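In what follows, a single structure is set out as structure tokens and then discussed.
Only a part of the assembly is drawn; its chains keep their places, and the rest are absent.
Chain lettering (A and B) follows the sequence in which the chains are written, and residue indices restart at 1 in each chain.
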């Protein structure tokens, strides 16, 4: 808890001076910045209707400063990227009305609410009034396209269908029912983002009488690639959650861990067992997560996700170690996540445009060769690696960093090789008729051996690579790493043998 | 570390005033409340014998206040629910003797100890001197019956036997040896609670000479349904651990996570990847976990387990959002935990009374239809849901909350359907003689396909439902959710095919 001070009028100047000296942050409070009339009106009801978020906002930086004051900060300390903000927004704090009534004509979810044209879903375009660079960068971030990249890619979409659908078992066999929208919003699209649409209006009896509200489908959602009612992509609240919009929260690994913790993308789990994660957990309580710029060694002594992938990091002398970027892949040369093999990062954040030689919307062939025309080249990979290594080298020597990266590169090679080994078993299963695949125009994800194949790259290959990238030790071995990769391969072989009824002495392999 | 103050006599009033202003919580210390003579005597030895718990108690609220002072607090701020407490307990702090010598005749574990009739196991009946409402509510809480609900239900008991027993492999086959009491106490009953019984007395050579102590079986244990030597059920120390008995600890999710973290009941894991869990981890260090009542938005900005399930929550204006309850299922309409299907919550905390149409002590048929007579009806479900939604709506709009619940309801339907699909495969395995089940009067948990079936609902169905209930994203998909649910179903089908030796072109399905 922050200390709270009760005013004690009548103290002598001496005692007051002592107090100020003890807690310099309190200081002599300047006049509080003004709240707009519209926001005052919002607050008058919502302090009762939704007291939690009102209190959250009141404790936020948005409630304590004006865009004009933010614009006046020195360049490195600025938290806004706009050169100017619209006149109506300059002199009052950033409150309810400033965001929820912005760009009303662009918002399909705009509705009349106590005389204001309010919308429910605040979008990157709304935030861009003050933060245009972040919005533009995020638009180029592969995360902003997470909905379409999953939904509009027929291969990945089929993975979703076979994962989230309901199976019905009858006398004749099994039947897959496609997942409905509620299920999809609760599963894959929870992180990838839903499409939020207006499905009509309804009248609700509230404490303040009857009110009309839009009916939204795909709501609530804070997925990174949310398709908003104004046509924009993304939700700033994925990482800067409502209504504090705090930089501290976004810089802590728990935020990334919301979506990057499962066996498919175990970044947070790997971080937890890394030396960096240990230091964050052990002594991070003494770090300053709100400082802009973020001073390495002074504000923190080990990186979080944000340090390496997004934040403006400087030295004590003000030298820039890394520039702020909301295109999170700016310092990432390889896409280690796979689907199916690790590969050079895609050029476009919209990955539905990719076609491999076989005509599939995949960044590699099923046997691993890259669809190079759609991926960044070696020079761009090198540039991104150099940008990342600049962060490493704020603490580590060149030899250290190079030693680390040599292992990382090798892990990409070996995991791709182990994926290829699994793929060869799957291809044989298809050839021998033990399972139905591409030639039979069947799903490549619905049979037992296909699901084993998926785990080979989606779980085990990814775990090894994330562990190699971030120093995750056991996550590359027993905790869903090389051990399971090797075991799964044996299980795939045996499954095929059982299925083909090869007997002792006559095994397929 | 809390600041520590060394008395510096001779200061002027001025400096003293400054000090008080800086740390208001310290205040001008009132005369410390009195410790009873009996407790003083306990402390005189135990400060040496068990210094850790003595120090823990000394820092506790129990050591710093008297029941009389606690009774005088305004209604919403009261931490005791008794109208009056017995005269002998009113004017001294709640120390060793106050609890460990209460109700001596009711306690089978009472023994003579330095002239006092002391008992080892402090029970809900002992705590009820000051906290009778909490005790009465907890008695109606399904958790208080966790021992009997597991041990006295023959179906569930067989799950325990087949899980915890030791298998012996011989030339002839395998044999299951029933688990002994030590094993049971170390496994299932660790959380469910043991039966603590007095098995005799023994004499021990201590630093203070020979002493007699009762021999307790099933000890130590702090399981939620512990059967105590006075016949009561439960252990307040499950959540308010010894000897701080802190409300802060009970309100933090780590406490619930002790038992609700495994694949069977992954509530804490889901919380960790939820937005609520992220906020708790990121900014919870600034929350006030000790305030009574607990003010939403001021004391905390996102809920922990306790907020939604137990605590007295009020707004800044003192309006009650949710009443305190130690019947943890007061705001829960569905029992999503299953065994076997998710179903309306049982009426009685003693679930051994339940019988389905097939005569089994299960809340549903094996094919999912509810044993409705033993479960709460739709009206009661709606009442409980409304109580929970009142908490949600302290921060979220009505549309948000309804959107969330629509997904949750759908997740119950789809996971029950996926359990039914698995059950149909199991029933066919029994029919075809590939495994032995109910008709053969064999365990339904001991064969490979039966264990796969158990995981379908106990691990994967539960994971999806907990994820849907609390916004757990990946826990509903790849981390033991829908992905594994679908994969497990394929594996069950293939196992049955392998077992029945169906060949290519002649598969069972």
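Note that contacts are C-beta pairs under 8 Å (C-beta built on N, C-alpha and C of every residue); 3 or more make two chains touch, one makes a residue touch a chain.
Since the model is a prediction, treat every value here as computed from it, not as a measurement.
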How many copies of the one sequence build the whole complex, if 2 are shown? 3
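Heads up, the rule we're going with is that only the chains that are shown with their structure count from here on.
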Tell me, which parts of chain B touch chain A in their complex? 14-15, 17-18, 21-24, 272-275, 277-279, 281-283, 285-288, 296-298, 301, 315-317, 393-400, 403-404, 406-408, 410-411, 414, 417-418, 420-421, 424-425, 467-468, 471, 473-479, 481-483, 486-487, 489-491, 493-494, 498, 501, 503-504, 509
Counting only contacts in the complex, chain A reaches chain B at residues 1-6, 8, 11-12, 14-15, 18-19, 22-23, 47-48, 50-56, 59, 120, 162-170, 172-174, 179-180, 182-183, 185-188, 190-191, 204, 213, 215-216, 219-220, 222, 241, 244, 246, 248-249, 252, 254-255, 257-259, 261-264, 285, 433-434, 446-448, 451, 455, 458-459, 495, 498-501
